[in-house]
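These notes concern the structure reproduced below.
Note that one protein chain is taken out, while the other chains of the complex remain in position.
After this line comes chain A, so read on.
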């Protein structure tokens, strides 16, 4: 998920940084008072999730949780994930400083897309349907992220099909796990704090 320094070409890095800057601006604008704690908690979860490796078969995977992040935060996922990615790069050398823009875009944009598509559906759905949408959001965000990662590699000169295949198949276990976690989280949130999925304008205090 985290592309390292030196793997991408300059145009890809620059356009990634520009798009991410746009996403962060949009996200900050939508960051309402009551959404800040949620953003902080999700940012911290993302930060920690990448450090915990779970062995799956011959390889090991770690959670990404960007789907859940997008479902709850919408555009605010951009600043939340950006902060976590900066700290991961600085503290642990995950990814790198020059690729920060591209990495944020690859992880946050799928989250935002899932959030935009599924939030209204979750807000309306009953618990069972909400779980389904949550699962789709969790797995879909990872799948989209793998496509984005492959895309970034392609624009830097790698052949698309092998690159995409490699990244996509390596993340199938992650997708399955994230689907379950997102579904569980969505159901829990629907039960205890359903207004978290309400439209941002409705959540604003008058």
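The working rule: contacts are C-beta pairs under 8 Å (C-beta built on N, C-alpha and C of every residue); 3 or more make two chains touch, one makes a residue touch a chain; residues count from 1.
Throughout what follows, contacts and distances are computed from a predicted model.
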Choices "Cell division protein FtsX", "Carbon-monoxide dehydrogenase large subunit", "Nickel transport protein" or "Hsp20/alpha crystallin family protein" - which one is the UniProt name of the chain not shown: "Nickel transport protein"
Contact set of chain A toward the excluded chain (per top definition): 1-4, 6-8, 31-33, 36-37, 39-40, 43-44, 47-48, 50-51, 53, 57-62, 83-84, 87-88, 91-94, 149, 152-153, 157-159, 162-163, 165-167, 169-171, 174
